[in-house]
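For this depiction, one protein chain was excluded, whereas all remaining protein chains were kept in their positions.
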Amino acid sequence: MSTTEQPAPIQVGASQGLERHILRYGLLALFAGVTLYFALSEPSFRSFNNIVSILQSVSTVGIIGLGVTVSMVVGGFDLSIGANAGFTVMLCAICLVMFAWPTVAVVPVALLGGLLIGALNGALIVRLKVPDLLATLGMLFVLQGVQLLPSQGQSISSGLVLDGKEYDGIFTEAFLYIGRGRLFGEIPFPIIIFAACAIALWVVLEKTRWGRQLYAVGGNLEAARLAGIRVDRVRMIAYIVSGVLASLGGIILAARIGEGDVGAGSPFLLDAVAAALVGYAVLAVNRPNILGTTIGAVFLGIMLNGLTIKNFPYYTQDFVKGVVLMVALLLTFGVRRLR
Amino acid sequence: MSTTEQPAPIQVGASQGLERHILRYGLLALFAGVTLYFALSEPSFRSFNNIVSILQSVSTVGIIGLGVTVSMVVGGFDLSIGANAGFTVMLCAICLVMFAWPTVAVVPVALLGGLLIGALNGALIVRLKVPDLLATLGMLFVLQGVQLLPSQGQSISSGLVLDGKEYDGIFTEAFLYIGRGRLFGEIPFPIIIFAACAIALWVVLEKTRWGRQLYAVGGNLEAARLAGIRVDRVRMIAYIVSGVLASLGGIILAARIGEGDVGAGSPFLLDAVAAALVGYAVLAVNRPNILGTTIGAVFLGIMLNGLTIKNFPYYTQDFVKGVVLMVALLLTFGVRRLR
Amino acid sequence: DNTGGSSSESESEATPAATQEAAKLPAKFETGVKVALVRQLASGDFFQQWLLGAQEQAKALNVDLRISDARNNNDQQATDLQRAIDQKPDAIIVDHGLAATVSPLIDKAVEAGIPVVAFDVETENPEVISIQQSDEDAGKRIGEELVKGIGGSGDVGYVYVAGFAPLDRRNRGWDEVKQANAGVKQVAKFGKVSDSTANDTQEQANAVITANPDLKAVLAPYDEFAKGVVNALEQANKTDVKVYGADISTPDIGVMTKEGSPWVATIATDPANVGRVAVRAAALKVNGDAIDREVLIPPSIITQDFLKENSIKTLEDLRAKLPDLNTQDTATADWIPKS
C-alpha cells in the first residue's frame, strides 16, 4: 500500500508460486493421497455404501465441530459442546420414554435446550465477563451432572423402572428416522442435516456481513465495538449457535443410539475440537473456518474407516492418525518456515 | 476565554473496600464454607487420615495441573498432558515389566520422555509456528497411539504374555514407594512431590525474573521480545516444564496403579485443566497462577471426597461440582459486574 | 467351592492342541472365511483377553477376523456394524452394545443373510446366536460368597455404575442377595467408569473407607472396580476389609495373591474362552451346523486361597488348574480344532 506518488507494490502472500501451492494445497493433497491409497487398495472402501457410511458417521461430530468453529471464530472456545450433546441425548430419551411425547414436540424442546445452554454460556461470558474456558467448563460439569439426575444415573430405554414405576414410552419411528432414515432410499438423513448446516454456515461466515462481524469480533473485540459492531450480541449469538448445533448433534446421536445412553456425548468434545483444529490448517487459512472443519471431520472419519477396513489393529489407529496429523502439520508449517 | 478555577488534585486509590474483598476472597470463602460444611457434618472427613488421603489423591492431578498452568502462563495450551501422563505410565510399565529395569533407571527415563515430549511440542509451536492447540492435539493422538504399540493394546503387568513370550519383571517396591510410600510414616510421598513442585514453581513464577519473563511472553510476545526476552527459549522451556510435570504425574500414577493401565492418563486432561481454570478465578487474579491451580486442585479433591463420604449418589456428584463451580463464578464475576 | 482337577490331565488339555484336525476343515474354511468382529469397547484386560482368545480360535479355523472398536461410542458402533454389513462377511460377531442401537442393524444383517453371533447383547432375533456369561447368576453367587465371608451380617460397600449391561445384570443378582439377607447393610454405593476406572474408583473408595470404619467387605463386581478398591484399602492399611470382585486376568491374579491382599474372591469366566466360543459359534453358523440360540457360559468362583494353594501366577496357570474355565464343549463340532 502506498500513497499517490509512488505506489510501491506491497507484495501480498509474498511467497513464490510453488511454496504457496504447497502451503495451500499440501494438506489437502496429503488427505487426498491417503484417501486414494485406501480407495485403490480396498475395493470395499470405495463402494457407495461405504462412502455413505463414512459421511454418516462423521455427521454428528461434524455438526458439533461446526458449532465449536463458530465459537472459535469469535475468539472463544466452547468446552461444553460434548456435554451439551450428551445432555440432549438424555433429554430426548426422557421426553420420549418418560413423558412419551411425540417427536414433533421432542425435537423443538431439545433444540431449545441447546439454545438455552448456549445463551447461558453467552451470558456468563459476555455479561459477567467470565473467561470463556472457565464458563463453559462449569457448564460442562453442570450438564454432565444434570443429565444423570432424572434417571438416577441409568441409561433410559423403554421399560425403564424408576422407584418402582415403569416407563414405557418409546423412541418413535419418526424420531429414529432422524438418525437412521434415508432420503431417496439412499442418503442417510444425518448427512443431509450436516451438509445443510455446513453450507448455511459457510455462506453466512464467508459471504455475508454477519460472518465478517463474527470474524471481526474474534480479531479485535474493542476495535470491532468501536466500529459499531454489537460485539456482545455477536458473541452471544455465536455461543447460541454453538449450543444449538451441539444439541442438534445430540438429537441425531440419540436417534442413532436409540436410547438414553449416559455419557454418549463425552467423546465428542475432543473429536469436534480436533476437526475444527485440523480445519485451521487446511488451505493454510490459519483461522477457524467452516470449510476446513468440514474437511477435517470428513478426513478423520476416512482415516478411522480406512484403517478399520485395512484391518489395522485398533491399537495402531490412534498412532497412525496422530502421525498423519503430525506430517500434515510439518508439511503445512514446515514449508512456510523453510522458505 | 480565560483560565477558570484551579483544578483540585486527582484522588488516587481504587475501588471500595467491601467489593474488593468479596472479589478477592469470595471464592476462597465459598471453598472454605464447603469444606467447613463437610468437616462439621462428617467427623470422618476431618480425620487426619482423610485429609492426607485427599491430598494424596489430588497430587497427581495437581502436578499435571501445574504443568498446564505454566503453558497457559506463556499464552499457550498443552492438550497433550493427559496423554503424556498416560504414555509415561505405559513407559514405566514397559521398563519395569518388559525390561526389568531397576527404579533408578526407570524414573530418569520416564522424566526424559516427558522432557522430549515437551521439547517436541515446543519445537512445533516455536520453530514451526504451529498453533499451540493444533500441535499439542497432534501430540495427544501420537502419544495415545504410541503407548498401545509395545503391548499391543494390553495393560502391562508382571506375567504379561506377548507373542508367546512371558515377561515377568515387576513393579519394584522402590518404584511403588513413589506412589504409595509415606515419609515419617505419615505423609504420603506424592504429597511431598506435589508440594515441592508447587512451592518451587510458585517461587519461580512469582518471585523471580524468569517468572516475569514467562508472564511477559504470555502478555505480549512481541513486546517481550523487544524487551530483550528470548521468547522462543522461554516458550520452549514452558512446554518442557509442562511435559516433565505431566510425566512426573504419570510416574506417580503408575506407582499408584501398580500396573501399566492403558488409558490411565486420559481423564487427567480435563481434570488438570479444570484445576488450572478454577485457579484463574481464585483471589480474582484472572490469570493462570500456581497458587490458584493448587487451591483449585485441592478443592476439587475435597468436593469429590466430601460428597462420597456424605454418600451422595455418584450421579449427583458431577452436578454438585458443577453447581458449586458456577456459584463460585457468579460470586467472583457477578460482584465485579454489579458494583 | 471350586477346586482344580488333576493337574497333569488339565495341562495336556489346556495346551493349544496341534492342528491335527485342521486338514479336516470344511472346504469353505480352506479358502478362508471372513468374520467381522464389531466391538463396543476394546480396552481393559477383559476385552483384551477376549480378543486374544478369539484371534487364536480364528487362526485355527483359518478365519480372517476383521475387528472394529467403537471405544464406547455407541454411535460409532452402529456405523461399524453398518459397514460390516456392507462388506458382506461370512458372519458377524457383535461384542457388547446397546440393544436399541445394534438390534435394528442385527436384524438388517440377518435379512442380508449374514449369520450373527451376539455376545452380551440383548437381542430377540431368533436367527441370532446369543452368547451370555450368566451375569445375573454371577452377581448372585459372588454376593452369596460375600455374605458367607462376613458371617451373614455387617456393613458392606458396593461399587456400581448404572448403564452398563453386565453391571446392571450383576446388580440384579446382588439385589436378590440383599433381600434374602437382612443382616447385610449396604452403607455405601459408589464407583466411576472412565478411561481410568480403577484409579477414579480408588479416589472414591478412599473416602468411603474413611467414612465407614466398620466396613467389613466391599462388593466390586468388575475387576477394574476391585483393583481400585484394593489399592485404596492397601494404602489405608485396612486389609481386614474383604473385597469380592468379578472377572479375572493375569494382573488381577497378581493383585489377589499379593501378601495381605484384601481381594479374597472373584467370579469369572475366562475371557479368552468366551472369545473362542464366540468365534466357534460363528464358524458353526457359517458351516450351517446346528447350534442352540442361547449359549450360556457359567462363571466360576475363584478364591484367593485357591490361587495361593496352587501358586497360580498367571491366567495360563489358572487355566491349567481350573479347566472348568475352558468350556471346550460349548459350541463346537468335530471339525473344529480343540484348544
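Order as written gives the chain letters A, B and C; numbering starts at 1 within each chain.
Keep in mind that, in the parts below, a contact is a pair of C-beta atoms (placed from the backbone, for glycine too) under 8 Å apart; a residue touches a chain by one contact, two chains touch by 3 or more.
By definition in this document, contacts and distances are computed from a predicted model.
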>> Can you work out the missing subunit's protein name as recorded in UniProt? Choose among "Autoinducer 2 import system permease protein LsrD", "Monosaccharide ABC transporter ATP-binding protein (CUT2 family)", "Dihydroorotate dehydrogenase" or "Heme exporter protein A".
In response: "Monosaccharide ABC transporter ATP-binding protein (CUT2 family)"
>> For the chain left out of this view, which of B:P102, B:P150 or B:G219 touches it?
In response: B:G219
>> I'm checking contacts with the chain that's been left out. Which of A:R182, A:R225 or A:K310 qualifies?
In response: A:R225
>> Counting contacts across the full complex, list the positions on chain B that touch the omitted chain.
In response: 1-5, 7-8, 10-15, 207-212, 215-216, 219-220, 222-230, 287
>> What does the interface between chain A and the hidden chain look like in terms of residue numbers?
In response: 1-5, 7-10, 12-13, 206-213, 215-216, 218-220, 222-230, 287
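Criterion: only the chains that are shown with their structure count from here on.
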> Measuring between mean CA coordinates, which chain is farthest from chain B?
Replying inline: C
>> Can you work out the whole-Å distance between the CA centroids of chain A and chain C?
In response: 36
> So how far apart, in whole Å, are chain A and chain B when each is placed at the average of its C-alpha atoms?
Replying inline: 27
> Can you list the residues of chain A that touch 2 or more other chains?
Replying inline: 152-153, 313-315
>> Multi-chain contacts only, two chains or more: what residues does chain C have there?
In response: 42, 161-162
>> Which residues of chain B touch chain A once you look at their complex with the stated criterion?
In response: 124, 127-131, 133-135, 137-146, 148-149, 152-153, 273-274, 277-278, 280-281, 286, 313-323, 325-326, 329-330, 333-334, 336-337
> In their complex, what parts of chain C are in touch with chain A?
Replying inline: 42, 66-69, 71-76, 78-80, 82-83, 86-87, 98-101, 104, 161-163, 168, 193
>> For a test of understanding, state which residues of chain C touch chain B in their complex under the given definition.
In response: 42-45, 48, 161-162, 187-192, 194-196, 198-200, 202-204, 206-208, 210-213, 227, 231, 234-236, 249-251, 253-255, 313-316
